[in-house]
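For reference, the structure discussed in these notes is given below.
Note that this is a trimmed complex: some chains were dropped, and none of the rest were shifted.
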Amino acid sequence: MLFKVEMTVNIPKDMPAEEFEAIKLKEKNYAQKLQEDGIWMHLWRVVGQYANVSIFDVKDNTELHDLLMGLPLYPFMEMSVTPLCPHPSSIK
Amino acid sequence: MLFKVEMTVNIPKDMPAEEFEAIKLKEKNYAQKLQEDGIWMHLWRVVGQYANVSIFDVKDNTELHDLLMGLPLYPFMEMSVTPLCPHPSSIK
Amino acid sequence: MLFKVEMTVNIPKDMPAEEFEAIKLKEKNYAQKLQEDGIWMHLWRVVGQYANVSIFDVKDNTELHDLLMGLPLYPFMEMSVTPLCPHPSSIK
């Protein structure tokens, strides 16, 4: 079951660089694990923004919620979640 | 080069049913041709809306503009276009 | 799996009364069938508005989309869909 999730990251200006790098690394590993598991299906960067457009394929709402709340960068994110379903004109 | 395009369709209430069916058929053929050509990469329906979230892979802005304006349903659409680029954490 | 759906109805001023009554009756039967099936869990009227707040319990996004698009009043509705999941403080 598919969801579009758009995430915008706002890092406090006074966060020490190393702390930021550490969180980013955790975020990258977290995101890549979910991609390898086929859950985080697509992850694109929005031009000019510290933001992404993502497509998730999850079992249900709760699974999506838990994995989103588990994002290391979650406390610094604004997020919108849009449920998707197959389009009648899609050839997939 | 990738773009996210979100399209919402508003059909005038007084459009005859057959005219609507005809345009929808043209739209479907148009969309499926572009998908087969690998240009319209993803096409998902937004739950509860006569709207879609699409990902296009085009050569440049002009190609995207021309194909969007060529949509049979274009006159009845509201559209947002967001340029995307590869995300550093994407495994693709 | 739960979704909050808020629906606002805008009936064209020139719709004949009988046509409106007929659609409303179809809508009522449609809504009550889904409530009896345990799918349309809650249906409340918003004070002062021709609008409702509803909670749906569905198998997946597609099921929700199909039943929303099947609403007789759908062509006259503006709708927002919000995916929900169990709250850690809920006693249910």
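Just so it is clear, A, B and C label the chains in written order, and each chain counts residues from 1 on its own.
Simple rule for what comes next: a contact is a pair of C-beta atoms (placed from the backbone, for glycine too) under 8 Å apart; a residue touches a chain by one contact, two chains touch by 3 or more.
Since the model is a prediction, treat every value here as computed from it, not as a measurement.
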item: Given 3 placed chains, full-complex copy number; value: 10
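Definition applied: only the chains that are shown with their structure count from here on.
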item: Centroid distance [mean C-alpha coordinates] between chain C and chain B, Å; value: 27
item: Distance between the centres, which are taken as Cα means, of chain B and chain A, whole angstrom; value: 23
item: Interface hub residues of chain A, defined as touching at least two other chains; value: 2, 83-86
item: Residue ranges of chain C touching chain A (in the complex, touch as defined); value: 1-3, 60-62, 64-65, 81, 83-86
item: Complex interface listing, chain C residues touching chain B; value: 3, 5, 12, 61, 64-65, 68-69, 75, 79-81
item: Contact footprint of chain A on chain B as seen in their complex; value: 2, 4, 27-28, 31-32, 35-36, 42-48, 52-53, 55, 82-92
